[in-house]
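Working notes, structure below.
Excluded from the complex is one protein chain; the other protein chains are retained at their positions.
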Amino acid sequence: MDLTPSEDQTAYQTATADWCRDHMPLEEARSRRPGLWSSLTEMGWIGMTAPDTGLDHATEALVFAELGRFLAPVALLSSAVGARWTGSGDKAAIALPAPDGSARLIDADGAASAVGLFDGELGSFALPGSLAAAPSLDLSATVARLDALPSIARVNDPRAVLHLRLLSAAFAIGAADAARDMATGYAKIREQFGRPIGWFQAIKHICADMAVRAAVARSQLYYAACALDAGESDAAFHVAAAKRLADQAAIDNGRANIQVHGGIGMTDEAAPHLCLKRAHLLQFIAPADMTQLLA
Amino acid sequence: MDLTPSEDQTAYQTATADWCRDHMPLEEARSRRPGLWSSLTEMGWIGMTAPDTGLDHATEALVFAELGRFLAPVALLSSAVGARWTGSGDKAAIALPAPDGSARLIDADGAASAVGLFDGELGSFALPGSLAAAPSLDLSATVARLDALPSIARVNDPRAVLHLRLLSAAFAIGAADAARDMATGYAKIREQFGRPIGWFQAIKHICADMAVRAAVARSQLYYAACALDAGESDAAFHVAAAKRLADQAAIDNGRANIQVHGGIGMTDEAAPHLCLKRAHLLQFIAPADMTQLLA
Amino acid sequence: MDIGFSPEETRFREECRDWLHANVPAERRPPDAIDAIDFDKAWQRRLFDAGWAGINWPSEYGGRGLSIVQQVIWLEEYARAGAPWIGANFVGINHGGPTLIINASEEQKAYHLPRILKGEAIWCQGFSEPGAGSDLAGIRTKARIEGDELVVNGSKIWTSFAHVADWQELVLRTEEGSERHKGLSWVICDMHVPGITIRPIRKISGQTEFAEVFYDDVRIPLANVVGGLGNGWKVAMSTLSFERGTGFIADQVAQSREIEDLIEKARARGLIKDMRIAESLAQMRSEVAALRAMTYRNISEVMRTGQPGPEASVIRLFTSELGQRLERMAVLLMGEEMIDFAYGDDNGISDYLRGFAQTIAGGSAQIQRDIIGERLLGLPKSR
Partner (left out) sequence: MDIGFSPEETRFREECRDWLHANVPAERRPPDAIDAIDFDKAWQRRLFDAGWAGINWPSEYGGRGLSIVQQVIWLEEYARAGAPWIGANFVGINHGGPTLIINASEEQKAYHLPRILKGEAIWCQGFSEPGAGSDLAGIRTKARIEGDELVVNGSKIWTSFAHVADWQELVLRTEEGSERHKGLSWVICDMHVPGITIRPIRKISGQTEFAEVFYDDVRIPLANVVGGLGNGWKVAMSTLSFERGTGFIADQVAQSREIEDLIEKARARGLIKDMRIAESLAQMRSEVAALRAMTYRNISEVMRTGQPGPEASVIRLFTSELGQRLERMAVLLMGEEMIDFAYGDDNGISDYLRGFAQTIAGGSAQIQRDIIGERLLGLPKSR
């Protein structure tokens, strides 16, 4: 039993964070440098999840939490899961099927296929040549509509869905961490009434609660990843719990971060809203449902 | 339109509070002075609601909120409602029928009848000669069990139930006020880290939230009482909303009061728990249900 | 206590309702401030011509001189009729004008008040600064006196309608070296004079209603000081006592409509069967009702004593937090539609995003709780 990252895992984590800081800073999330996707592919963040690499879910979770902290493109989630379960080595969009038979496609630009949940199973399908992508709530992602779904190739292994849910949870935890750090950093330097606002208990306790939410969700992420790696019978529950807590942490920390930033947090040019909007997008990707949690 | 008490109403309020302070202090709630009930009867707090006095619900609500602030015996609620709707001039217990056909009787000692809600209607029945009353959660009240209900005299007027609900809400608001005042008073004198604890934002904001809850619930109580007096078609909604908010204020302020008092609040000899336990008892008396609130 | 209105008040309500029914424009107010300016001015003029501008403003300056209850009735009916937001006229009508009524000289009042009521002069606010958000006393924008003029340097932020405004209510530090509440002055600034630069600020919902305003040796006649040099704090604080609790009415009627809409939507989509949704809607419906009751109580207090009760701070805090809960529910009921939001969309999502301002602007929720703790409950001051 050891729920702290090994040296190898820490090295992965650090390398990811370092690369992201240099090539994919959070502040640029709304308009990424050209060629980012190919750099990501070259760096192996998609291929790393392919079946032959044998990378464990625990390490993946650590890496994706770092990517999530910089609001990396959400198509990384679908592409990584696609690489593992559908044999796709390319960019895959996220498909969110609607009850009326249509679907939203997130980040379909340049993607040849899409991956999503269909009646609780992971499925994929090829994308038509041209799709009219519009901006989405999350300024780093686009959304396109498909009026009807083509035929879907289903993955029969239930672990495929858990994989997507786990990585999305990791992304959400990254967003929750980013919001906590941004708020705390601001609370240390912004002064009001002659003191840093972080001196005031009201602000300090908002930040403390952000830290609690992030720590709770991250712990469950680690446990869930290990449970999945170990093939534990309750892995589905643990992954669902991780996703639920991660989504809550990301949304609540996203809101709190705006509150701590005051007027600045209300402006488009500041970064806090980027974390919150990302959190709202992630909540729709492989959400945890009550059945899994109360099973 | 005037939602502040008139001069006459203020006089009623003041007289009630003055009398309670002298004869029925909150701290004695667990063990009242002998003869309290007859003093209450003599002072007219039961008779005041009889049909012939013509007292409006607004004034009643003000008076019962003051009585509630001193944790007056809960049988005042059933007795007052009984006096108005069943012609009883005496002490009436509160009956809480259970789904299995039995009933709890609150404060049945010395009562000849009981009043309660039966399938949404107000009903009353005569009590058997001897009942084994046990202490209840609320240290000022007793509870007895009836294995089976006798025949019940129903009151067909829907206003009867609203009357009981309104007065119970007033009692709950009194308990919420008492908790707020107790916590605030303590926060002003108790020192920690070299300052009154009320100086610290964490404690100050707990107290502020208590004030908000009490003010919100009290406002709705006033409106509900006036709506009932005016025979407004949405009076049932307003009374239900008042009860819901009053119960929440009483329970949440009850908890917050214990928290503000720290270790002292955990002790039987201090008063905070009396307010919380009262709040928990009141929540079962003529509760507001979802149908009324979403009608 | 009663919730009834007199026959005269009821008649007045009917008049309001009839006029609004016949006159509320069919077209929607354009969402962006610049596009909306002509609309806003025309609508204000129409209100004025029909006698609905300044219900409780003194009649010598173009108001109606009626009672607070009539003002409340007008505001309720206005909101109920779905009449357009007064937009660019907001600061003049709800803030600048009331401040002038209490503090300004005859000349100032005679010049400005009718122009505000007629929609001829658009006002904006200049209180907040980049370095002093919730802390009004931390103002650093300063003015030196040269002859009969103030010469202003500094900057203001979160100024709504700055780019369409003719006048600004500007609070400045006019006494060098003064601190906190002292040495401030409340001044009428002409927004068309040289030295003013406006940088629009985009909100997280995409709208650009507010701006940063920079002052570079801007000259303002000393005659534009309101309430006397150095009295700026007192003047700024007086505004609330004119508004006397009626400022919450419009928000509350809007919240009443919002909760009913949400209940209807939840029913239409079958979501009301989910007890989590039902419970939350029932709770908010109760709270909206209570908030109206609390406002009535506060206004009743004003009518009785001439002063709003200290519970105005409770109303302010509760309104803002309830508003956010309503917006969250709206977004929850939307589900995945939320993803389709794009800058410029004017819907429940932009309301949700803009809604964060409710617990930030005008003194954050934290500061409101300090005020309630200190002024209402008498706890020791922390700041």
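Should a chain be cited, it is by its letter among A, B and C, assigned in written order, with residues numbered from 1 in that chain.
What we mean here is this: a contact is a pair of C-beta atoms (placed from the backbone, for glycine too) under 8 Å apart; a residue touches a chain by one contact, two chains touch by 3 or more.
None of the values given here were measured: they were computed from a predicted structure.
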item: Displayed chains contacted by the hidden chain, counting the whole assembly; value: A, B, C
item: Selected from A:H23, A:R154 or A:H205 as touching the chain missing from the view; value: A:H205
item: Option from A:C226, A:A250 or A:L276 whose C-beta touches the chain left out; value: A:C226
item: Of B:L3, B:A29 or B:L96, the residue in touch with the unshown chain; value: B:L96
item: Missing-partner contacts on subunit B, residue numbers; value: 96, 98, 104, 106, 134-138, 143, 191-193, 200, 202-203, 255, 258-259, 262-263, 265-269, 273, 280-281, 284
item: Contact set of subunit A toward the excluded chain (per top definition); value: 1-6, 9, 58, 180, 184, 187-188, 195-196, 198-201, 204-205, 207-209, 211-212, 215-217, 219-220, 222-223, 225-227, 229-230, 232, 237-238, 240-242, 244-245, 290, 293-294
item: In subunit C, positions touching the absent partner; value: 274-276, 279
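The criterion applied here is as follows: only the chains that are shown with their structure count from here on.
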item: Pair with more cross-chain C-beta pairs in contact, given B-C and A-C; value: B-C
item: Averaged-CA centre spacing for the pair subunit B and subunit A, given as whole angstrom; value: 50
item: Per-residue multi-chain contacts in subunit B, two or more chains; value: 200-201, 205
item: Shared interface positions of subunit C, touching two or more other chains; value: 366, 369-370, 382
